[in-house]
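Removed: one protein chain of the complex. Kept in place: all other protein chains.
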Amino acid sequence: MVSASVKEKVIRLMEKISENLRLIDETTVNRMIKAILRTTGDRRIFVVGAGRSGLVGRAFAMRLMHIGLNVYVVGETITPPIKTGDLLIAISGSGETRYTTTIAQEAKKLGAYVVAITSYPESMLGSTADLKVIIPGRVLDSATRDYEARQISGEHEPLTPLGTLFELSSMIFLDALISELAYRLGKSEEDMASRHASL
Amino acid sequence: MVSASVKEKVIRLMEKISENLRLIDETTVNRMIKAILRTTGDRRIFVVGAGRSGLVGRAFAMRLMHIGLNVYVVGETITPPIKTGDLLIAISGSGETRYTTTIAQEAKKLGAYVVAITSYPESMLGSTADLKVIIPGRVLDSATRDYEARQISGEHEPLTPLGTLFELSSMIFLDALISELAYRLGKSEEDMASRHASL
Amino acid sequence: MVSASVKEKVIRLMEKISENLRLIDETTVNRMIKAILRTTGDRRIFVVGAGRSGLVGRAFAMRLMHIGLNVYVVGETITPPIKTGDLLIAISGSGETRYTTTIAQEAKKLGAYVVAITSYPESMLGSTADLKVIIPGRVLDSATRDYEARQISGEHEPLTPLGTLFELSSMIFLDALISELAYRLGKSEEDMASRHASL
Partner (left out) sequence: MVSASVKEKVIRLMEKISENLRLIDETTVNRMIKAILRTTGDRRIFVVGAGRSGLVGRAFAMRLMHIGLNVYVVGETITPPIKTGDLLIAISGSGETRYTTTIAQEAKKLGAYVVAITSYPESMLGSTADLKVIIPGRVLDSATRDYEARQISGEHEPLTPLGTLFELSSMIFLDALISELAYRLGKSEEDMASRHASL
C-alpha cells in the first residue's frame, strides 16, 4: 500500500469527523445544554474520562471554567464530593471503560444527573446515564446506520486507530457546544480571557 | 445575533480547521517525521505544553507510546532527564507561553533537538526551535497570509475563542502524523491495541 | 480545649508515626524488597493509589526511577499495559478504595504480582494482594493490637484526620525502603541526581 501524505490523511480524517458529527442528535444536544445551564448557585459540573477521552474531558472542563461555570475534573486534587443536583459528564467511546462507568454509577447513586458522551447507547455507561449524547466512533455501516464499530481487523491502514475518531469528534463537538454556551450566557472572548489561568 | 445551532457551529469549525490545515508545509512535516523516527535505542521523545496545548501533547504522546516509541511527558512522575540526542516536541499556539518556552530553552541547552508546534515562527518558542511546524491559529489575513491572529476583539461571537483553532488543528494534524508514523513503522491497529494501557 | 501549638502538634504527630512504624513486619518488608529487585529486564513496577495515597505512591515511584528501576504510575500518559511478571504496588489505607482495589484485581488477573500497602489485611485490597505490608492507620487499640481504626467520632481534635497517619507513615516507610534499595543496588546520591528530571 502506498502511504498517503500527512496532508491527504488530514483531509480523510476531516471527512470522517464531518460525516460522524452530522449524525449528532440536536434534541439531545439541547437537553445537554439545558442540563449545563441548570448548574448555577450550589450546583456544579463534574467531568470524567480515562485516557484520551479524559484529556478531551479536561479540555472541555477548562473552557467551562472560562465561561464562568463551576466545574471540577474527577481525580484532581481539589475536587469536592458530588451530591444531589450536580451534573456529571462522562466520556467513553466504548461506554465500557471500567474507571468511567464506575464513577458514573457512583455519581448516579449519589443523586447526580449523568450525561454520557459515548458511541454506544446500550453500553454500561449508556445504560447508567440520564442523557446519552451519541458520537459514533470508527466507520459506521452506512446501510444499517448502526453505531457498532468495525472490529479491530488490521486489514486497514489505521487512519483512526482505537478511539481516535470518537476522541477527535468529541473534542470538536464539545468546542462547538462551548461556543453555543458562551453565546447563551452572553460571554465574550474577553470574559473568557479574563478567566484564563495566569500562572 | 441569532445563535447558530451546535451542528452549524460544528460545520463552521470544521471549515476553519480544514482551511487552517491546508497551510501546513509538507517539507517541514517530513523533517518532523524523520526527527521522530531517529529516536531509537537510547534516544527518547519528550512532549511539553501548557493548558489545552498540554492536553493535545499528552494525547499525542499516548499514541507515540502505542506505536512503540520511547516517549515521556514533561512534568509527569517518572520522566527522566533529557540529554543530547533526545527530541523535545513543544506545543504553544502563541509560542510565548512561559512554561513551554522555558522548557524548550532548557532542553536546547542540554543538547536536545527541539521541534516547535506553534502559530508564530518568530515567537520565543519559534526562535528556540530547530524545526518549526506552523499551525495557524484563529483567522488568517487572506491577503497577507500572515500568521498574526486577529486581536481579541469581542466583536465576534467566539466560535474559536483563545487557542481553540490552534488546539483542534494541532490535535488533528498530530493524529494524521500518528497514522503516517504507524504506516512507516509497520504498526497495525492490533500492535497499537496490544500496547494500550490495561489498567 | 486549648489548642496545642503547631510545634507541639508536630511532636505528637511524630510520636504517633514512630509508634505506628514500629509495628511493621520486617519479614514482609524483606519479601517486598525481593519483589522489587526481581523487576529487571522486561519486568516493570506499577504504582497505584487514590487521593493522598496516590500522591505518596507517586513520590515513591519518582525515587524508584531515580535508583534506575523501570516504574510507571497507573493513569499517567505513557503507562504501558501490565503483564505477567510485572509488579503492582497498590496503596490504600482502608484497603477498600474502589479505584485502587479495581486496579489491583485487574492486575492480578493479568498475571502481575500485587503488593498491598494498607492498614487492613482483611480488606478487599488485602485479600487481592500476594503480599501485604501492613501500616496501621489512626490509633491502634493497644490492648488488642487490632488494626481496626477508631470510628470517626468528632470527639477528638483531629490531629490525624482521615488517612493522615497512614499516609505520613507510608511516605516515611517508603523513603526508608528507597534508602535500603539504593544500598542494595549500589546507587549513590550522584547516581540518583543524574536521573533527576532536568526539565
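A few points about this structure:
Which chain is which? They are A, B and C, in the order written, and residues in each are numbered from 1.
One rule holds for everything that comes next: a contact is a pair of C-beta atoms (placed from the backbone, for glycine too) under 8 Å apart; a residue touches a chain by one contact, two chains touch by 3 or more.
Model, not experiment: these values are computed from the prediction.
Residue in contact with the omitted chain (choice from A:E76, A:E122 or A:E190): A:E76. Across C:R44, C:H66 or C:K132, the residue that sits in touch with the chain not pictured is C:H66. When the omitted chain is restored, the residue from C:L13, C:L110 or C:L131 that touches it is C:L13.
If you put the missing chain back, the residues of subunit B touching it would be 75, 98-99, 102, 106.
Interface residues of subunit A facing the missing partner chain: 46, 48, 58, 61-62, 65, 71-83, 88, 103, 106-107, 110, 194-199.
Residues of subunit C that touch the chain left out of view are 1, 3, 5-7, 9-11, 13-14, 17-18, 21-22, 24, 26, 29, 33, 51-52, 55-56, 58-59, 62-63, 66, 152-154, 156-162, 164, 167-168, 171-173, 175-180, 182-184, 187-190, 192-193, 196-197.
Note that in this section only the chains that are shown with their structure count from here on.
Centroids built from CA atoms put subunit C at 34 Å from subunit A. Each of residues 75, 106 in subunit C touches at least two other chains.
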